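Quick one: the structure is below, questions incoming.
Note that one protein chain of the assembly has been removed; the remaining protein chains are unaltered in position.
Order of writing sets the chain letters: A and B. Residues in each chain are counted from 1.
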Amino acid sequence: MSAAVLEIEDLHVSLPTQGGLLRAVRGISLEIRPGETFCLVGESGCGKSVTALAVMGLLPRRAQQTAGRFAVSGRDYAGRPPSARAALRGREVAMIFQDPMTSLNPTLTIRRQMTEGVMYHEGLGGKEAEKRALDLLHRVGVPQPELRLGQYPHQFSGGQRQRIMIAMALMGRPKLLIADEPTTALDVTIQAQILSLLAELRAALGLTLLLITHDLGVVATIADRVAVMYAGRFVEQGSSEAIFGHPLHPYTQGLMGAIPVPGQTPRGAPLETIPGRVPDLLGAVRGCAFRNRCAHRRDACDVDPLPRFKAAPTHEMECVLTPVVEGGR
Amino acid sequence: MRSEEMPEEAGAATSGKGRALKRVLGSSGTVIGGSVLLLMILIAVFAPWLAPHDPYAQSLTDRFLPPFWHDASHPAHPFGTDHLGRDYLSRLIYGSRVSLTIGFGVALISGVIGIAVGMTGGYFGGRIDMVVNFLITTRLSLPIVLVALAAVAVAGASQGLLIIILSLLLWDRFAVVSRAATQSLRSREFVIGARAIGLSHAAIMLREILPNLKGAIIVVATLEIANVILLEAALSFLGLGVRPPTPSWGLMIAEGRENILFDPWLIALPGAALCLLVLVVNLMGDGLRHLGGNPIR
Partner (left out) sequence: MTEPLLSLRGVTKRYRVRRGLFGAKRTLTALSELSLDVAEGETLGLVGESGCGKSTAVRIMLGLEPPDEGEVRIAGSAIAAVKRRALSRMVQPVFQDPYYALNPSRSVTETVLQPLKVHGLKGDLRAEVRRMLDLVGFPARLGEAYPAQLSGGQRQRVAIARALVLKPRLLICDEPTSALDVSVQAQVINLLLDLRRELGLTMIFVSHNLAVVEHISDRVTVMYLGEIVEEAETDRLFRQPAHPYTQMLLSSTLAPTPGAGLPSFTRQATVADAFAERKGCAFAPRCERAQDLCHATAPEAQRRQASFVRCHYPSAAVGS
């Protein structure tokens, strides 16, 4: 089997702020295999976007980052400065963002924005670069690509812009595409279109996807594997079926109960809520970060390191609880 | 009653104003600037009690006495005397009155004009904003010194008139800033909410939007004050501002010009006073920015 596209062990990211050191990511490990869709899910401030930027090597200069292993396509970059990964951007790893309007330069044509990178990185001629751009625009479902290449971002609708962003990210033929809330700014029907486009491209180009979202519906629809992030740690990780079928961690369970599901949640019944609020990640955090909001709190929650409970080879959570796993395994 | 679902406890309940104040006091520039400015304002206010001599009293026998660091200085006149034998320290003290009155007066009046014009344009938009834009552009196309010169030539110079002329010429920066800030605020939902509780447009502008412009206005005001103080000095230097024998720093520099070779302090002293005042006003404004906060976030 080929090497993992991305392998991270014990990644920590701290950001110096006015109030002190913000521990945004506190020791996460993940392994993304070729061709799979890995979803990072969590609420705002849980560290999911910081993780994505760390993978891209795009964290602000003041950020402090350490990792036991940080391997892209089998090459370890741990201990080396983030700038060492600059050459990977665009060619190994590419990223698309939530708001395509602010990530596109409004004063340049789509042609210029799409071809500039590869012409510089790969020394491609203008003709070849344009040919690749046309091919990709066609692939992402932008009609009349020849005409559209000469246009500016404001001449496109939101969904079209996101398609262009995706095409642009694919110009350098990356292996891993990171999508940070790619559909949050879009209408539901457009969201569905973009998600199926991503799924299609993954199959056609052998892409690996790292999708970052807060939307459990999106996760359930396209993820192979899921990591639930809370206060800078993965509290639960597993296959999509396992996470949605048998959520183990109290936080995951809380999230699932908090969203109404048409046809399942009785209309007008109170939804489950998670009491309290996300802890302050300034300074050191001891024990389980979720304990103050958790119904199962006990003394063991205060002790580091927390036990990891493995429900299945691919499904584990970080909690003192040892739930009975359904399915009798 | 809903304690079980009372969520998210606010972690830090320290008041926002307290924190801003701490930040303001935390920067040494602001503290120094603020205290020196306060000192200068106090000096201007209590000038009659502080000045050792009458600033207008001439004594032709005591002309061009040098200041205290000179051997030939006279203990009664620590900063020396000018070409008419007037006590220079007293004139400097009284001169601060002119600078500060004009500086603050113009900032106040032009601020009121500019904020009113800018907010009106920014809030209503459309045709009204086009008119406001036209006014701002027209104002920007007028060269300040030349227009002031013409106005003074026609109407004659006096401190009150100078304040009015400069106010009518310097409201543009207030207008531009408050127009932009208002534009970004007017579509905020709290403005729609205010209309939904029955507030009039005027009340919304005054009670909902104006408090949010505080930070931006303070910054513009301090820049304007410094600008006006320099402008007054320049106009007085050119003989278009305050008329002799009123002690104004700009005028004093102009009067000292003829003796620059033999008695350079006649220029250096009012020049230094001017520099110091402009510097502390700027320092102060820089720090005060934090108090108002940034309205456009």
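Methods note: contacts are C-beta pairs under 8 Å (C-beta built on N, C-alpha and C of every residue); 3 or more make two chains touch, one makes a residue touch a chain.
Keep in mind that what you see is a predicted model, and the values were worked out from it rather than measured.
Residue-wise, the contact with the chain that is not shown comes from B:R195, picked out of B:H53, B:H74 or B:R195.
When the omitted chain is restored, the residue from A:P16, A:G150, A:G206 or A:P260 that touches it is A:P260.
Touch with the chain that is not drawn comes from one residue among A:L216, A:L306 or A:C319, which is A:L216. Contact with the chain that does not appear here is found for just one residue of A:A3, A:L21, A:M101 or A:A192, A:A192. Summary of contacts with the chain left out: across A:L6, A:I274 or A:L306, the touching residue is A:I274. Annotation for chain A: contacts to the undisplayed chain at residues 43-44, 141-143, 157-160, 163, 187-193, 195-197, 199, 214-223, 240-241, 244-245, 254-263, 265, 267-268, 270-274, 277.
If you put the missing chain back, the residues of chain B touching it would be 1-3, 5-10, 12-13, 15-16, 188-190, 192-199, 203, 208, 211-212, 214, 293, 295, 297.
Everything that follows uses one rule, which is that only the chains that are shown with their structure count from here on.
A separation of 51 Å divides the Cα centre of chain A from that of chain B.
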